[in-house]
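Here the complex is missing one protein chain, while the rest keep their positions.
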């Protein structure tokens, strides 16, 4: 992969399983960049969670998700944008508790998407306003 | 898949193997539409040839390929657009013979991309001008 | 994509559920239904084999948590096998590993029920 960043742009509708189109595109790009097999899976999971969040929570009118991939020499960046209602501040700062606790209180059923994304990626940045949400992610190549 | 057409838009740079990103995106969409395995392969090949043609021949300044997929109830459509120099009329109408004949004259090495695309897809429409080329393709679901 | 690819193997004492493909809400609901059926038939010792499951999203994970809880209500147990390294890490992070076993293959998952 050359030093100049390569840009790939993808727009998908908010429709069941469309997140797989985003995940597969991401996986091809990550493979082209010689990411390892485990990292490719991590990238796919992160993008799936970002897309599912937009499907489930954004309530956007255009029902579209815009994804921009930037392929750098040593990292893959992607930004996932919806034009929906945004994330409420108390959710973003973690002060609102999500999901009702089940039998085992540490087995929370909801509020896990962002946690997964953060744990799998190197940098996660969320910009959200009543006009929409952009989740920006960086995944560095190991080694 | 519902009756309303779903639209997926992909922009890739003209860079080796990026056609695979387009092919994989297409394959996920075709699988979501329940195309058969062989048809999914045909769709991938057609999109690869269209992208390679743009890489090789378009000489576009922006070095980008724009792909629009439309998922209909019974067919997948895609349009592949570059902003390059266009296809010369004598190439388009088939009057210019491409490639030098080898030992076996029916084994032509070049001028095969469009033939492959046409043979694999149900409808292929090419619009070309000195401002660029758009190849529009339709693949119907069998059965 | 999802042909609801679920295989069940029962052998009197325990049952194995194997899923294939993308474990999302749709496949997850099918999986939960099968698990409920098995629990209804008296199977409280279950193995879920995820060998052929390429991707699991967070909705799939919540459904797995529901199955764990349903089994615990019956004093049963669940072991997983066939997880990728990334899936195993995610299961540990989400505390699933505290309430269900994780084993490399079906044999050891069954043996350790």
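Note that the chains are named A, B and C in the order they appear, and that numbering of residues resets to 1 at the start of each chain.
To be clear about the criterion, contacts are C-beta pairs under 8 Å (C-beta built on N, C-alpha and C of every residue); 3 or more make two chains touch, one makes a residue touch a chain.
Owing to the predicted nature of the structure, the values given are computational and were not obtained by experimental measurement.
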{"item": "Residue touching the undisplayed chain, where the options are B:9, B:52 or B:126", "value": "B:52"}
{"item": "Hidden-chain contact residue, picked from the options B:23, B:80 or B:121", "value": "B:23"}
{"item": "Chain B residues that touch the omitted chain in the full complex", "value": "16-17, 19-20, 23, 38, 41-42, 44-45, 48-49, 52, 102-104, 106-107, 109-110, 112-113, 115-116, 119-120"}
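Heads up, the rule we're going with is that only the chains that are shown with their structure count from here on.
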{"item": "Centre distance in Å when chain B and chain C are each reduced to the mean of their C-alpha atoms", "value": "42"}
{"item": "Mean-CA-position distance for chain B and chain A (Å)", "value": "29"}
{"item": "Set of chain A residues in contact with two or more other chains", "value": "17, 20"}
{"item": "Chain C: positions in contact with at least two other chains", "value": "1"}
